[in-house]
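With one protein chain withheld, the remaining protein chains of the complex are depicted in position.
Up next is chain A:
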Amino acid sequence: MALLQKTRRLLEKLKSEASKGKVASCEETLVEIKLHLTSFAALPPRYEKTPTAAEELGLARECLEQAVVVSVQANDEQAFERNYLQLNTYYTDIKDDFMPASQQMLLLKGLNLLRLLVQNRLAEFHTELETIEPHVQNSSEHIKYVIQLEQSHMEGAYNKILGSSKSCPSPLYVSFAEKLNETVRDEICACSEEAYESLSLAEARQVMRFDTEEGLLAYAKEAGWVVKDGRVFFAAAEASTDKVELNSMDLIKNTLHYAKEIERIV
């Protein structure tokens, strides 16, 4: 019991620290909380039926939810993933009639989906989406928002995505939504590489939606593009000639092989 109360106090501390934005001390408190959690028997994977099982589970879930929120505030994707995975067990394993679903569940699930979208892990995105029932998908504004973004992403309606960070359903979404802009830019750049041999700096800045030319130049350097005479040259052309040559060799080889095979059969 004492342990429960102690943990609860720590959680309060964490919440207050989080609201003050003290990221470093948050992390310390979080580790302490998790260590406390390890000694609860009712938590996964043991799920023992202690008299305080529901209370323990509820507290643990709340702690982890707070941990996820903290990691969003710290803008730490890895920590977010870790914490969310730990939390997700509570969402999936525990039956509803034993303990009511958390109010923050849909908010955090949506956030997780958004993270997957940001990291361009679309397969996992859809796997996760499947675990949410259709009527919930349609009714929850968090989930609806993410689904909308994903659809725009698929359609290539990048404009819509770029504008979406202003219509976030929760302030927690903002940082991820901004990151999504970068993901979208990567997509656009990849398309441009294939589509054009070169672009003028102004055009490139417009197409790739850089606010400043410095931003574009920095990006170009990273991607290995050549900037010359006020134009950006993409390096895609060299690779394509190689490909053609390889293909013809393969083709010849295959044809000869077939010819031989035919003779062999006869």
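Methods note: contacts are C-beta pairs under 8 Å (C-beta built on N, C-alpha and C of every residue); 3 or more make two chains touch, one makes a residue touch a chain; residues count from 1.
Please note the rule applied: contacts and distances are computed from a predicted model.
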- Which one, "ATP synthase F(0) complex subunit f, mitochondrial", "Large ribosomal subunit protein mL48", "mannose-1-phosphate guanylyltransferase" or "26S proteasome non-ATPase regulatory subunit 1 homolog", is the UniProt name for the chain you do not see? "26S proteasome non-ATPase regulatory subunit 1 homolog"
- Touching the absent chain in the whole complex: find that residue among A:73, A:89, A:119 or A:198. A:89
- Considering the whole complex, which of A:3, A:35, A:122 or A:195 touches the chain not shown? A:35
- Touching the unshown chain, chain A contributes residues 31, 34-35, 38, 44-47, 49, 51-55, 57-58, 78, 81-83, 85-89, 92-95, 97-100
